[in-house]
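Below is one structure. I have some questions about it.
All protein chains but one are shown at their positions in the complex.
Our next item is chain A:
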């Protein structure tokens, strides 16, 4: 049943994002606004980078396969760079907005912290990036056929869904780390985020040998999760505290 593939891949790709949205964002209108604006910024970056790539492709010889491949790589690199630029631009915008929000509130305190804004912005980037990666593939997964007649892997739908999930979460973590680096004026953090983004994007050129692209992406995602956790105020003590609390809660209940 192709509908099963559609729902399965949709849940894999967008499940974590949906869960994060439902539990952490949906109830706070300010966070919703920041999420959507973040998605829009990502869209802008994609629009500009795809415009550049499109013009380059149209101006070149379509028969030359290696040139086209080179242009694709160039387009991907340029897109990554532009996304990070727009992330920085969004950071500046949010800082400005934060001052304004603080000014109009009663206690002169902004209703939202920079870390929370970082997380929401990152998630916005991630959701839009995931949507663009996955929606086209999801709609084609509804048809009766699966990928493979030209020699591609038959696991194309599933691996795309997993890659999308990884990218969504990666964008979220990158958002947290990036904003933290900007706050603390640590420019090497920004460079590291950009480099990691380039690495994950470059790994996708290894497809269809999915062993080369998916596990490294997940490894990087776990590392980024840890980095984001530590940079947003978590520590090993808090982890053990929560774990103890849970255990105590379990014991006492």
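Methods note: a residue touches a chain if its C-beta (ideal position, glycine included) is under 8 Å from a C-beta of that chain, and two chains touch if they have at least 3 such contacts; residues count from 1.
Keep in mind that, in the parts below, contacts and distances are computed from a predicted model.
Chemist: Given the choices "Metaxin", "Ciliary neurotrophic factor", "Nicastrin" or "Peptidase S26 domain-containing protein", state the protein name listed in UniProt for the chain not shown.
Modeler: For the chain not displayed, UniProt's protein name is "Nicastrin".
Chemist: Which of these, A:16, A:38 or A:175, touches the one chain of the complex that we don't see?
Modeler: Within the whole complex, the residue contacting the unshown chain is A:16.
Chemist: Write down which of A:109, A:199 or A:219 is the residue touching the left-out chain.
Modeler: Per the contact definition at the top, the residue touching the missing chain is A:109.
Chemist: Which residue numbers on chain A touch the omitted chain?
Modeler: Looking at chain A, the ones touching the missing chain are residues 1-2, 4-5, 7-12, 15-16, 18-20, 22-24, 54, 57, 62, 68, 72, 98, 102, 109-115, 136-137, 140, 143-154, 156-158, 161, 165, 208-209, 229, 232-235, 237-239, 241-242, 245-246.
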